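Shown here: the complex without one of its protein chains, the others still in place.
Moving on to subunit A:
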Amino acid sequence: LLQMLLCYLSRLAQPQVLRSRFFSLCVLLQKVDLHRLEEGPPLTSTLTREEGLKYYRTMQTIRRMELKADQLYKQKIIRGFCHLYDGQEACAVGIEGGITLSDHLITAYRAHGYTLTRGGTVREIMAELTGRRGGIAKGKGGSMHMYTKNFYGGNGIVGAQVPLGAGVALACKYLGNDQLCVSLYGDGAANQGQIFETYNMSSLWKLPIIFICENNQYAMGTSVERSAASTEYYKRGDYIPGIRVDGMDVLCVREATKFAAAHCRSGKGPILMELQTYRYHGHSMSDPGVSYRTREEIQEVRSKSDPISMLKDRMLSNNMASIEELKEIDIAVRKEIEDAAQFATTDPEPPLDDLCSHIFANDQPFEVRGATPWTKLTSTS
């Protein structure tokens, strides 16, 4: 009640002086839908200036990085699969705001944003997309197979990452380290049997796992109404408590994640979050994304619910930052992306010596059969 009062008062006391900066802001959030929960995350969130600038910069970095990847793909410098995350930035950034880097996270193939929030650099992400030796997986993995500490990819098989995440959570509980695992999947994956198997075992064994469904309305070209008998993904865990949250608002995502993390760490077992979000690009770079949805729909989301604009407006209208300041961040981000793209296009491809390496860990080098019986290659760990 006191918090609500302070919030109200701070709004009344908005100064008219353009240059004053509020160092923290109390934000009223959209209502959250609850399943099997008496109480949900708080309806207000306190955003400090430092946090605001950090979230802005990170989301903008993801946005620009993905757009650059789009460009490089069209230039045929990136090849194969490329699933872009622009539009969904508030999810990755908000989630990271609710956990720490000593917690664990695993997701599916739309993973570039998470690779960044989990400690990867734009340079090594882009160089992985262009298949160079400076890539985060030395060019061996590509778009869908990037890893950092406590980040287990980047997984290409729809749904398989969810039991893997529960395994990570099992290790957290086993080792007694008070850490948890965030296990993400999309609206398409949500119908996978192995996810329900994972709900079952996670609940039975009270694993510290946060299931997060990033519902961007479409699994490739199949809309949620056409693939799921129940599109209330936050309820699909049945006996697992669930919350449904506006995934375009970084603070909603953060508060929900904090709430979910507290639930897990208290030993109550799993919890499920559905983030309602949207991707501007098609499913992947080979999908224009307009045969199963309208351009008007995409435009509407962009103009009304863009996560970066939402945060920007919030900060500007509350004098938390100036336009110039944010422009400076934009310029810095642009430069970071340009430098990374430069690196990613000039760094050499992996050496052929690396072809057979990394088959086994901690092993002596061994011979690998090449394309012909006379081609004897060597594998090192």
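The working rule: a contact is a pair of C-beta atoms (placed from the backbone, for glycine too) under 8 Å apart; a residue touches a chain by one contact, two chains touch by 3 or more; residues count from 1.
Note that contacts and distances are computed from a predicted model.
**Student:** Leaving aside the chains on screen, match the unshown one to its UniProt name from "Pyruvate dehydrogenase E1 component subunit beta", "Signal peptidase complex subunit 3", "EF-hand calcium binding domain 9" or "N-acetyltransferase domain-containing protein".
**Tutor:** So, among "Pyruvate dehydrogenase E1 component subunit beta", "Signal peptidase complex subunit 3", "EF-hand calcium binding domain 9" or "N-acetyltransferase domain-containing protein", the name matching the hidden chain's UniProt entry is "Pyruvate dehydrogenase E1 component subunit beta".
**Student:** Could you tell which one of A:Leu37, A:Leu53, A:Leu101 or A:Ala160 touches the chain left off the display?
**Tutor:** Missing-chain contact among the listed residues: A:Ala160.
**Student:** With respect to the chain omitted from the figure, which of A:Leu101, A:Met201, A:Val224 or A:Ile329 is a touching residue?
**Tutor:** Once the missing chain is taken into account, the touching residue is A:Met201.
**Student:** What does the interface between subunit A and the hidden chain look like in terms of residue numbers?
**Tutor:** Contact residues on subunit A toward the absent chain are 104, 106, 137-141, 145, 147, 152-153, 155-157, 160, 162-172, 174-175, 181, 193-194, 197-198, 200-201, 204-205, 357-363, 366, 368, 373, 381.
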